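Only a single protein chain was left out; the remaining protein chains are all shown in position.
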Amino acid sequence: MDTFKLEQARSWILTAAAALEKNSALLCDLDAAIGDGDHGANMARGFSAVVKKMETNPPADIGALFKSVGMTLLSTVGGAAGPLYGGFFLELGKQTVGKQELDAAMLVSILEAGLADIKRRGKAELGDKTIVDALTPAIETMKGAGSDVAAATRAAAETARDAAVKTIPLLARKGRASYLGERSIGHQDPGATSTALLMESLAEVSAKA
Amino acid sequence: MDTFKLEQARSWILTAAAALEKNSALLCDLDAAIGDGDHGANMARGFSAVVKKMETNPPADIGALFKSVGMTLLSTVGGAAGPLYGGFFLELGKQTVGKQELDAAMLVSILEAGLADIKRRGKAELGDKTIVDALTPAIETMKGAGSDVAAATRAAAETARDAAVKTIPLLARKGRASYLGERSIGHQDPGATSTALLMESLAEVSAKA
Amino acid sequence: MKKLINSPENVVREELEGIQLAHGDIVRVSFDPFYVARKDAPIKGKVGLVSGGGSGHEPMHGGFVGLGMLDAACPGHVFTSPTPDQMFEASKAVNGGAGILHIVKNYTGDVMNFDLAADMLREEKIDVASVLTDDDVAVQDSLYTAGRRGVGLTVLMEKLLGAAAEKGMDLAQLKALGDSIRATGRSMGMALTPCTVPHAGKPSFELGENEMEVGIGIHGEPGRKRVSLASADEITQMLMEPILSDLPFKSGESIILFVNGMGGTPLIELYIVYRRAAQIAEKHGLKIVRNLVGSYITSLEMAGTSITVLRANDNLISLWDAPVKTAGLRWGI
Partner (left out) sequence: MKKLINSPENVVREELEGIQLAHGDIVRVSFDPFYVARKDAPIKGKVGLVSGGGSGHEPMHGGFVGLGMLDAACPGHVFTSPTPDQMFEASKAVNGGAGILHIVKNYTGDVMNFDLAADMLREEKIDVASVLTDDDVAVQDSLYTAGRRGVGLTVLMEKLLGAAAEKGMDLAQLKALGDSIRATGRSMGMALTPCTVPHAGKPSFELGENEMEVGIGIHGEPGRKRVSLASADEITQMLMEPILSDLPFKSGESIILFVNGMGGTPLIELYIVYRRAAQIAEKHGLKIVRNLVGSYITSLEMAGTSITVLRANDNLISLWDAPVKTAGLRWGI
């Protein structure tokens, strides 16, 4: 597959919504261990609102789609994840105004812009035990994985999944988990895990093209 | 034994205090089932105050002893048991002013006066699942048991113990247990049980004379 | 037993020390015997309002001592009625010469102990009257029983009589007003969890994960029935229905609606109960003219709620709105 089309973008969001719904309890449990136990509920609530919005108001291009996703997440997720994922999708939207499809390189570059927004907003660096720890290596992998969108996103998804697991030994320096100090060590970061689910959904819809 | 002496009256109170202390948890448990769970603590607290008072201020006659017991119970037991047992001993004190010893008939008559005070104050009748249900038959037994104090109190103690057990099937009509209605059935009344302990202590000290 | 205490024996004394330290501007605490009195008592010419009861129901009663409410409160041991000497000393301490009114919850122990104290006060030529609360509709009343328990209405009674006493009502008028409040207020409560009396060290009863007790009092005693856990709306209905039909409250009447927490129930849940109670009251044609939502008459850390409904009129509304300055209830000053 050489390009990522509006239809796939739409499927991505639907697939991600289903995955977040399915893994809501898992994400809540991860968050309960080192945060306040709401990450799964926040993400599931936000993405279910996104799905409802998409049904009543199907966007005409990728930019409009991502913008709508971002706006909806901002006003429904709350917590830290709301502004971070909301801002991420708003940024993706800005980068894709009017677009009907994206090639692999563009996909990488819009994800990079999204990551930059997350880092600007949350001020987290690699290794702080956050979303950044899953997204950064996933994008790196994609960059080096060539121009086949399906292959690149699949590789990125695997990296994200591994990277989420690799947050376990980290000491949290950002977000709620940072309040725990040393006690944050030994637990997988919920935000990195939801990012891995988003990347897995991206790979799944890209493979089906 | 033909008479009940000041020394025995003193021992009665000390023995009763020890018995109530020892059975405090039992009485609390009985009270928890159909009341508020404090009867054992109330009685133990009151009698331990009585013991302290007796040590610092040994009464010179039976009347003074019982009056002091009554006053102390009134100001330390609280709840329903405080006025009931406090008033009971105050009444015993009134009946024995200046006395150094009592014969069996007098013992019966002062206990009857004490019971009358409890009934006047608490308005409970036989069968209401209260102290009255243990004290009434115990005194009846004593009445018919002749002039030997040891034998009479022993018989009374047995009756009281049985009578306390016989409160189990009763429906409470007075005191906190009455709030439970039908649910008070099937539980032994704590007040009847503490009365049985008092009567048992009386028998024990009378036997030792 | 998980409690912020040092030892079961010292709970009441140390609580009183805390109250003295925290509210020394409003009250003074006597430690022998235990009572909490208005700092500015006795107030010459004002009837002294004295209440009391077992501890474990905070802020009742010590938290209701102050301008516009009680003159003194006598705390007993946890869940145990105080003793006559406390009531006697407290009453004497706040006697401004216009007599003493005892506000007594209808429990055998409380009634008998207050009666003894009243006798002692009369021997000292102090005028004493008493008002009972026996508002708990969960208890079947009859001539042959101890009658109903005094529960949530006690809080409203203390506020309303406190305001009336502050305005200069005499003892007989206060007694009459109290009796009329008694006659027109009803309550019922329920528990999601039991509570643990400190010296007992274990819960007062056991409740399964899917059970609740309905018709509970405020002493960790079992209720009238144990039923399956239900929703807040269903629970509220279970409490409101018997309350409304008991008096009965009639369409068109004005009421004060009081939703109370049992000690371990957070405010967020009480508002969910209030919501439904208000809806039911309105559907019944009642007009809620004043309300109170919070944990004012508690049962240690028990989770649960009770609802109190009191018929209101203009006089009661103005007494309700009158200034009150206590640790537990405060407005207008």
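Labels for the chains are A, B and C, by order of writing; each one numbers its residues from 1.
To be clear about the criterion, contacts are C-beta pairs under 8 Å (C-beta built on N, C-alpha and C of every residue); 3 or more make two chains touch, one makes a residue touch a chain.
Everything quoted here is computed from the prediction, not taken from an experiment.
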{"item": "Contact set of the excluded chain (shown chains only)", "value": "A, C"}
{"item": "Full-complex contact with the absent chain, from C:Val214, C:Ile235 or C:Ile255", "value": "C:Ile235"}
{"item": "Hidden-chain contact residue, picked from the options C:Met69, C:Val104 or C:Leu192", "value": "C:Leu192"}
{"item": "Hidden-chain contact residue, picked from the options C:Phe31, C:Tyr144 or C:Trp331", "value": "C:Trp331"}
{"item": "Selected residue (touches chain absent from view) among A:Asp38, A:Glu112 or A:Glu204", "value": "A:Asp38"}
{"item": "Residue ranges of chain A at the interface with the undisplayed chain", "value": "28, 32-38, 41-42, 45, 74-84, 121-122, 173-176, 178-181, 183"}
{"item": "Interface residues of chain C (partner: the chain not displayed)", "value": "2-7, 11, 14-19, 21-22, 55-56, 58-59, 63, 192-193, 209, 212, 229, 231-233, 235, 263-275, 278-279, 291, 293, 295, 298, 300-301, 303-305, 325, 327, 330-333"}
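In the analysis below, only the chains that are shown with their structure count from here on.
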{"item": "Between chain B and chain C, centroid-to-centroid distance (C-alpha), Å", "value": "32"}
{"item": "Inter-centroid spacing, chain B versus chain A (mean Cα positions, whole Å)", "value": "75"}
{"item": "Distance from chain C to chain A - Cα centre to Cα centre, in angstrom", "value": "54"}
